[in-house]
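Complex shown without one protein chain; remaining protein chains in place.
In order of appearance the chains are A and B, and numbering begins at 1 in each one.
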Amino acid sequence: MEKYKTSEDGLYFLSTPSGVVYQTYCDMTTAGGGWTLVASVHENNMHGKCTTGDRWSSQQGGSANVPGGDGSWSNTVTFGSAEAATSDDYKNAGYYDLEAKNVAVWHVPNDNRVESWKQTSFLRYHTETNFLNQSGGNLYHLFKLFPVTYNVGSCPANTGPSVPIVYDVGNAESTHNLYGPNVRANSEPGFITFRAINSEKAAMAICSGVKPTDCNTEHSCIGGSGHFPEDSPRQCGDFTGLDWNGYGTNIHWSASKQITEAAMLIFYR
Amino acid sequence: MEKYKTSEDGLYFLSTPSGVVYQTYCDMTTAGGGWTLVASVHENNMHGKCTTGDRWSSQQGGSANVPGGDGSWSNTVTFGSAEAATSDDYKNAGYYDLEAKNVAVWHVPNDNRVESWKQTSFLRYHTETNFLNQSGGNLYHLFKLFPVTYNVGSCPANTGPSVPIVYDVGNAESTHNLYGPNVRANSEPGFITFRAINSEKAAMAICSGVKPTDCNTEHSCIGGSGHFPEDSPRQCGDFTGLDWNGYGTNIHWSASKQITEAAMLIFYR
Partner (left out) sequence: MEKYKTSEDGLYFLSTPSGVVYQTYCDMTTAGGGWTLVASVHENNMHGKCTTGDRWSSQQGGSANVPGGDGSWSNTVTFGSAEAATSDDYKNAGYYDLEAKNVAVWHVPNDNRVESWKQTSFLRYHTETNFLNQSGGNLYHLFKLFPVTYNVGSCPANTGPSVPIVYDVGNAESTHNLYGPNVRANSEPGFITFRAINSEKAAMAICSGVKPTDCNTEHSCIGGSGHFPEDSPRQCGDFTGLDWNGYGTNIHWSASKQITEAAMLIFYR
């Protein structure tokens, strides 16, 4: 990003070492700038359980036969576009080819235009520990080390790294309130956690803003393997079991409508 | 388009104000030229009812839980390519970012190469009223005003605008004959109508060539919401209920094979 010598947020063309050219959004201002959008996780249909559009889990219905689901967290398949990152799943070549040290995450309400992402986001944070240095330099490599695959390990022994976060918008309390009261009672805010595993050995990719302290991780961690045994396929999907006690109710294990109807944007720096 | 100072139909690279570059087909000759292809609605499987490939309605099976379906009419998600616009659904960044005054529509038989679209099209028309001036300058904005969503209004009170058309190929009678006799008895040719609603409160995006005069709009209007209550999901799909009395039979409410097996290409100027 440095070569652009610019401080404006917006769309830029980038290219990978092997010559793949792609266009994405860069945040040139937060905490020094230089953040490249590499992916978004968007729930197109909370009622669809591992159906079309669940590219960060599985589009195959939820089955032990496809333990890794669509495999998007650790392959080179790309999809979507930066401009539609709050209306559809998005993944560009930077996701697997950038060399980065930290991540930032924005939760932006669905169907927002690029110009209003920053203002409308209700949770934004980033890491400062350079944790990606230990994981191959990006999430593609991290998830090679910690596969998002059913039955690859158990809880809590095989949970991946929990990294402390610095808030840019929101705070520990507002983050916690996005999830149901049972999640609040069984997690610690102020972290981003990778590759959670639940009681039934389903794997999830990212627990945004929290470190789970129990094994019911499917109510706060999103993106997942192709099979979730508990009442299958009810927890299978890009937003897993965030609707377990009703869509957007924010009671028991259910998340709020605010986070359910927002895309999670992932940046590298 | 003007900057190209050219009068040849064909593929051009364009870019949006925010810098998105896309390639599409331009018609540089009809009625003064300057028409940019922004979308095509293609029925990949008339027997599939809101299944994979129904990007202008829903790929989620037809359900009241997804009233807006895939939301393509009023979001920034793009898909397909200009060269495949008669073999697959197509939508580019111009659809939501061009500032236009009028639309043109071509009905081109499926699987035609770009070079033969103009000759093989059996219905082509355009508007001349500058109606998009009142609707935000393109269909993305028009469908923000008139959402293609189940249960958002009722018929006939909430039907969107019907705009008179000028024929480039075909005429009022040939247009009418593309639809079933019951549609002919309940519509007026010579118009393009936006956001029709049917008796059961399902919404449709475009009635090509006609203004419905009843509320059985699912037999002439295409692209739609995610739920069609009547005998659900039989009317759900990119080409709605054009096969209601048999595929391509052109009896009762069924459309002709000619229009069922053709893509609807949408241009802006």
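Everything below uses one rule, namely that contacts are C-beta pairs under 8 Å (C-beta built on N, C-alpha and C of every residue); 3 or more make two chains touch, one makes a residue touch a chain.
Just so it is clear, the model here is predicted, and its values are computed rather than measured.
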Among listed residues B:Asp88, B:Glu218 or B:Asp238, the absent chain is touched only by B:Asp88
For the full complex, which residue in A:Ala39, A:Val66, A:Val148 or A:Cys207 touches the chain that was left out? A:Val66
Could you pull out which residues of chain B are in touch with the chain that's been left out? 10-12, 23, 44-45, 47-48, 51-53, 80-81, 83-84, 87-88, 111, 113-115
By the contact criterion defined above, which parts of chain A meet the unshown chain? Give residue numbers in ascending order. 18-21, 52, 59-61, 63, 65-66, 70-71, 75-78, 93
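We adopt the following convention: only the chains that are shown with their structure count from here on.
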Interchain centroid distance [CA atoms averaged], chain A/chain B, Å: 35
